[in-house]
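Note that one protein chain of the assembly has been removed; the remaining protein chains are unaltered in position.
The chains carry the letters A and B, assigned in the order they are written, with residues numbered from 1 in each.
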Amino acid sequence: MNIEAHHTDGLEACVVECWSCKGPASPRALFCSVCGAVQPPRPMDHFQRLGLMPGFDVDQGELERHYFGFQRRLHPDRFAARSAKEKLMSQQQAMALNEAYETLKEPLKRAAYLLKLKGRKADAEDSAKPADPALLMEQMEAREALMEADSAEQVQAILARTESDIAFAVDDLSQAFAAECLEGAAKLVMRLKYLMRLSDEARGRKSRMTRGTL
Amino acid sequence: MSDMLFDIFEPGETPLPHAGDEVAVGIDLGTTNSVVAISRQGKPEVLRDDKGRAIIPSVVAYGRDDEVVVGHEARNLILDRPQDVVSSIKRLMGRGIEDIKAVAGQLPFEVDGDATGMVRLKVAGRTLSPVEISADILKAVRAQAEAALGKKVPKAVITVPAYFDDAARTATKDAARLAGIEVLRLVNEPTAAALAYGLDQGAEGLYAVYDLGGGTFDVSLLRMEKGVFQVKATGGDAALGGDDIDHMIAELFLAERGVTSLDAGRVKQALMTARVAKECLTSRSEGEWMLEFDGKVSKHALSRQTLEAMISPLIERTITICRQVLEDAAALPEDVKGVVLVGGSTRVPLVRKRVADLFGTQPLANINPDEVVAVGAAQQAEALTHGSDTLLLDVTPLSLGLETMGGIVEKVILRNTPIPAALAQEFTTYQDGQASMMIHVVQGERELVAQNRSLARFTLSGIPPMAAGAARIRVTFTVDADGLLTVSACETTTGVESQVQVKPSYGISEEEMAEMLKDSLEHAKDDMAARLLAEAKVDARRNLLAVRAALSHDSDLLSPSEREGIDRAIATVETACEASDREAILASAEALETATKPFAEKRMDRGIRKALAGVSMDSLEKRVGE
Partner (left out) sequence: MTAPAPISITDAAAERVKALIAKRGKPTVGVRIGVRSKGCSGMSYTVEFADEKSPYDETVEDKGVTIFIDPKATLFILGTEMDYVEEQMKSGFVFRNPNEKGRCGCGESFHV
């Protein structure tokens, strides 16, 4: 790995002070290499935090392995008998890990986050940008169909279709990011957001119906 | 990793690093019963009284002359002195008088609210808070553990229902403090049960824990894998439990008898009979029970079939919650590899049947459902004090949010978010020149503030005059590993800040707590002093460790006289740590910090110089060119 290539973001970021032994520590170190004290979470993106290559395609198994691995070392349960300052540091580390994990584990959050990292807002967050009328129409129709569905089977059919649409949208997102097509990815994030909401509603309606017939 | 030196040892013979001799237990503080256990070298053991009983009934009897009786003896007093005996106090933890008005008539004790809306119980001429009564139970639990172990037990993991809200969690921690117990961690009951179960049976995969206790119902879905216990979703009802079954039976019997006016004594007697009937009907299909008071005996027949018809709606409520939790975890019943049953009420046959129906698998109950939570808590206590291969990753059970315009809740932390967690949301002012903002913190899933639990209110003041909508008020919610919330607010364009440890609206104020500690606990002061001393020592030793590590790394930066000064300061800290004078420890630690300051600066200098040397000329040139 070419270390020099990453040295463009300012010298001061290359050495930070360890709160415990007051000596120099690497800004990416979890523990001070001299005194072993747990360090506070430093600013880095969620992918870096979990030791993953940035990108839309994330292997769930790898994500969890890394998340669990870091939590094993950094979770406050590991510092219950330590000083108050170490407890606090570990709590902050665990919080940062949880935030990273929660963001990266779901395709929708991951895609929106990746867009943000690449400097492009998802359309949904850009209030100035009107929603795609075709998408709106499609979703309005889907929602109407859901409201009119009066048997658990019909709702199940809508749910199954929505879930397959979600799978396709996730595939498309993967391709859009691979091709660095941020415009397309932003549109897909919007679409995925609608689809997720629809599937939530369908699932809620289905469980209410199943319960009612029990 | 520090530059620690390693030797190569024979397989399995690497000596253990110094293991502390601290004793920490696990306590299941239950609605009906409490249990305490300890785990040593990975082997858990339930701590029993001199008669071999593990269970301590969570019942307290108060006499005249400050007499307090807890446990079996207190339970035996229920019939003789019903007005002096309190049971099921856990149901009132963290509750306000408004919360319980609706059920006040059904409770087996008289409740009252004080001026602040907090619940107070009138017992034997005293006015007591649920926290104080729970503290009395915890003192008895602690005493049983100390008698069984023959040593002091200052620390514990205490379990709480996963569905306990922030107010009830804080109340539990306060009760422990009153009982002189340092809470290492509050652990959710189903999570503790899963830990005990997983470690014992080596379970892997997705498991459900169905926990129907005396007063609370919890269900958690966990993934257990290679020593990691990850809670996927949790749900429950903090006011649903086996007690409700007792109430149904008692009401039936009292109605059959034609009793209309209820006093605490009659209710208690009817409840005791009801409990006996419930327990009998887990193994028999019918029976007859007697109520005897006011010089009259009445007989009441009940069949299991009738009982099941009666309690079925209650069990269905738990099944509905199970479905919701499955949905939250995006899992299907068939994904669940096994269901662990916890709590005495899971002995009811209808419960087992409905759980088996839902998950399509026979539930597991091969660890005593009364003891499994305490065992898990003990294992977590050992993990926290002596280290562990396992890790619990839990979630927050209820969403946390803020009141916004129109009484609508804006959620900041959603339920089932892994904890510890910190999340922030930005709000703005709605009036020109608005100088302060009221922040109302609520917990719950509903849309409207009024339908959720109000946790705290505070005001962020000192916002400089700005146009409506120009201020940026960032409200940060922090939930720690115990599930306790802290909220802070900051106006980001100016940095005006305000922070509150969320002290529930219906808890106990700090002043009251201090007063209670003074009044009710003879050792409280000593305990507090001992704790402060221990903390000072931990901090000082941490400093020593850091300075020594730095010395072994960079001692070449020091002149002999500088080195001598630091060594002297180290020796002073060491001596202070051997003694018990907290002030002396703090002073010596500060002196050490002063003595090492120039050393630290030299080390930073060297670090930066080395970093500079590591940067290639290429990138330096680039930087110069910028």
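Rule of thumb we're sticking to: a contact is a pair of C-beta atoms (placed from the backbone, for glycine too) under 8 Å apart; a residue touches a chain by one contact, two chains touch by 3 or more.
Only a predicted model underlies this, so the values are computations on that prediction, with no experimental measurement involved.
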Consider the whole complex, including the chain that is not shown, and state which of B:Pro11, B:Gly202 or B:Gly406 touches that chain.
B:Pro11
Looking beyond the chains shown, say which of A:Arg78, A:Arg110, A:Lys187 or A:Arg205 touches the absent one.
A:Arg78
Per the definition of touch given earlier, which of B:His386, B:Arg453 or B:Arg582 contacts the omitted chain?
B:His386
For chain B, residues touching the missing partner are 1, 3-14, 16-20, 386-389, 606-607, 610-611, 613-615
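In this text, only the chains that are shown with their structure count from here on.
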Between chain A and chain B, what is the separation of their C-alpha centroids in Å?
28
So in the complex, which bits of chain A are touching chain B?
3-4, 7-8, 11, 14-15, 17-18, 20-25, 31-37, 68, 71-72, 75-78, 80-86, 91-92, 94-95, 98-99, 101-102, 203-204, 207, 211
Chain B - residues contacting chain A, complex:
1-4, 20, 22, 184-185, 226, 228, 230, 320, 323-324, 327, 380, 383-385, 387-388, 391-393, 417-423, 478, 480-481, 535, 538-539, 542-543, 545-547, 549-550, 553-554, 596-597, 600, 603-604, 606-608, 610-612, 614-616, 618-619, 622-623
